[in-house]
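Got a structure here, written out as structure tokens. Questions coming.
One protein chain is absent from this view; the other protein chains keep their places.
Our next item is chain A:
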Amino acid sequence: MRIDGAGLINRNKPVTFSFDGRSYQGFEGDTLASALLANGVRLMGRSFKYHRPRGVFTAGSEEPNALMTVGRGAAQTPNVRATVQEIYEGLEARSQNRWPSLSADLLSVNDLLSPFLGAGFYYKTFMWPRSFWEKLYEPVIRRAAGLGALSGAPDTARYDRAYAFCDLLVVGSGPSGLMAALTAARAGADVILCEEDSAFGGRLNSEAEEIDGAPARDWVQAVLAELDSLPNVRLMKRTTVTGAYDQGTYGALQRVALHMADPGDRPLETFWHIAAKACVLAAGALERPIAFPMNDRPGVMMASALRSYLHRFNVAPGKRVAVFGNNDGARQTAEDLRAAGVEVAALVDSRPEAELPVGFNAFKGAQVIHTKGYMGLKSITVSTGSREEVIEADCLAVSGGWNPTLHLTCHMGARPVWDETLAAFLPAEKSVPGMIPAGAAKGIFSTAGCLADGQRAAKEALKALGLKAKASDLPAASDAPYSVAPLWQVPGKGRAWLDFQNDVTVKDVKQAAQENFRSVEHMKRYTTQGMATDQGKNSNVGALAVLADATGRGIPETGTTTFRPPFAPVSIAAMGAGARGKGFAPERFTTSHAANIARGAPMIEAGLWYRPSYFPRPGDAGWQEACNREVGFVRNAVGVCDVSTLGKIDIQGPDAAAFLDFVYCNTFSTLKEGRVRYGLMLREDGHVMDDGTCARLGETHYLMTTTTAAAGQVMKHLEFVSQALRPELDVSFTSVTEHWAQFAVAGPKSRALLDSLLDAPVDESAFPFMGCGAVTVAGVPARLFRISFSGEHAYEIAVPARYGAALYGDLVARAEVLGGGAYGMEALNVLRIEKGFITHAEIHGRTTAFDIGMGRMVSARKDCIGKAASRREGLSGPEREQLVGLRPVLPEGRLPAGAHLFSENRPPTRENSEGYVTSTCFSPSLGHEIALGFLKNGPLRRGEVVKLVDHLRGVETLCTVCDPVFIDPDGGRMRG
């Protein structure tokens, strides 16, 4: 029910929204919870396991009960806390975890079965038979016990990630946070003030407090106005600091547009990474419940939440409200209710010595021992020990004392410390470097104390920052002492809830202790206490106290409660913003990309690169026909292929040759200028890292190529070797992969093509096989390499990338005139398999130089990376699987990659495997499939027939072991 008062709602701006299909009205400034309470709605959800009817329990992000689904279709968001969600025009909210409706939930039968569904029931009941778990029990349990569901449709909303840097991050904007921000801002520090709520002010918005003799909110407004006017302050409300990480890094989730009917082009949420030199943690404290029998009725809520609804939202959550507590918060709540004109049914204080004001139906040294009202509270039973009284009430405000919000102080492993006087955990000293807890987060609960401590914390931070605080007075405020008499559980008939969200009761924790789950970590896992989305904010300390009692230990001896990030749930969409779809993996295009697309080539991914698979022509039966045609271009005329994706590393310096001798297993110092050599690079553990060609362009100038896949890895490796292992060598290198567009021109007519294109015909003496040098194309300086990855007479020509597209078009046009054309990756792969050239299919990380038949390339005359390890026992010898060629005995035989090789007369089982197939293709030149693979002692078994078995595809083929070079074994075509 709405009452009079000067809260933070705007009564001039009514807002219409719906809950479970019914339309309601609230005001701007309302949360979903406050607006529903104002409309007399008490039932807001069903509990996770027992489907108990539940009402709103808190007024903050710790809410365990009032979880709802907001929105429809793809934009539907489940498990939204009604206490955090602000209402906007047209907002649609629905209750969760009920069927068919919130008031008539058939699954509440679980509640009747609760004696059988206590802690550990999963483990005990559903163990056998094992196969039933997956097929029967788990799906049924999941359906019965659950939270809201996602729509299943892709979320089209925008989310964002952002980065910020500051001197001081202030977490929380209550009296401590505002005072800390103000003190630091006045001293000139660069300040970010984060507030989780939609309004700055913390508890000052929710209490009838005065500062400097005026309503506390006036002081809040004055401080905010000053902070807002300063250029060195950033105010971020609706921003939850979710985690504290190393070296002053903090994560924060900002609800940018979740409160707007039309977000426009704003992101719904932004996840911030904030790097702060110092931090003041002024996150306040969370009031904790008391576990008394049947304490989960809709209408039972935290006393501080009730005061929030009363003062900030001008809502009375009940007509006859009872109050129960173990500290002065109970008395304060009763007085606030009376002042607001709400009937107080009873004031129950568990402390026998409590001083209670007159005019209330007051009970000292008393406890609430029972409640009634299934769909909503109807009455409470109060016991003084000697007598019991049933009192009608539709709302009960509970206060079990306060727990400092110290979650962030635990994020780097520190454990909080138990304080006997406050009956609460306090942040450990120096728990997070650079973070200074202040005010209620540190156990200081009076307003005056918080103001002073906020100022103190800021001064401490300023000192660390090398700044000086300006002298200023503290505002005057109430300094009421906080006294609490621990009260964790009230014995009596009926279940007493500790964890409302996961339906964990006092009995469950006691049972855990009885079954010897005495460690707090075991108890939590056995009962699931603290493992719901509220992460135990409402229940950890209470459950620990009950466990301590059940095991006859004190709280500090029983354990501590610690917290991991995030402080509050963070949507994965916000954390992964920008990394969906194409944002997940950027695309790299070659200069020939547009031309290849125009020719209709399907593109395949090679790392981040996109390369043409083949070039279809009208009438083709399929890709194989195109591939065969393109292989024919190269074998019979001339083919053109963009090879720019290969890594290119420019290496210069007086010691370039010595450096290359060290990173390659073969020798490059002996390579003549104007010549190219194949190079093999090992890892230090003796296995092959990468291969490629390396050209000597000048006395102290080399150009290394790497495979497309390993370009980044090789660059990093070269940097490591140069900086960390051979720092005395004078050599520099830089990646020039993007700078040069490079095209293979391959086939018997390649020379003719180039002669027609280059400004001067190819000089045979300057460009023998494995020669290289400078040429010009239409006046543009280019580089020409006579190298071949196809086994044909071939060249690669490189021009500055800006000429790539033009040159490619020209090359393909000239090739077509000569009876050739462009070829794609399929043809390139066939051409190299026919020649036994390896790729990363063969050098997959477990093969040595010996395995690929290049053992002798490891020079005996010099040291190199991987040399010592490559001589290790077991990395060479007949037991190794070594590179071989395979051809089917019958021409139609298939040789799928991934198949294993077996001796012909042995059963094809794992332990009999003697090798495997790595690369395979149909060879148009030979008219049957051919393959490369690895076979134990392979090179000495040429001519032997082995059995190839692919259990996945159901293929079994007899094949003959052969030399991996299928075509032109002497290389005459390549050299000629």
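What we mean here is this: a residue touches a chain if its C-beta (ideal position, glycine included) is under 8 Å from a C-beta of that chain, and two chains touch if they have at least 3 such contacts; residues count from 1.
Here is the rule we use: contacts and distances are computed from a predicted model.
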Chain excluded from display, named as in UniProt, from "ABC transporter ATP-binding protein", "Spermidine/putrescine transport system permease protein", "Sarcosine oxidase, delta subunit family" or "NAD(P)/FAD-dependent oxidoreductase"
"Sarcosine oxidase, delta subunit family"
In the complete assembly, which of A:Ala868, A:Val889 or A:Leu926 touches the absent chain?
A:Ala868
For a quick check of understanding: of A:Leu107, A:Met412 or A:Ala658, which residue touches the chain that isn't displayed?
A:Met412
Sole contact to the chain not displayed, among A:Arg580, A:Lys716, A:Arg802 or A:Arg942:
A:Lys716
Which candidate, A:Glu460, A:Glu684 or A:Glu816, sits in contact with the chain we can't see?
A:Glu684
In the whole complex, not just what's shown, which of A:Thr249, A:Asn516 or A:Thr670 touches the removed chain?
A:Thr249
So that we can see where the missing chain sits, which residues of chain A does it touch?
163, 245-249, 273, 275, 412, 433, 684-685, 716, 719-720, 723-725, 727-728, 863, 867-869, 872
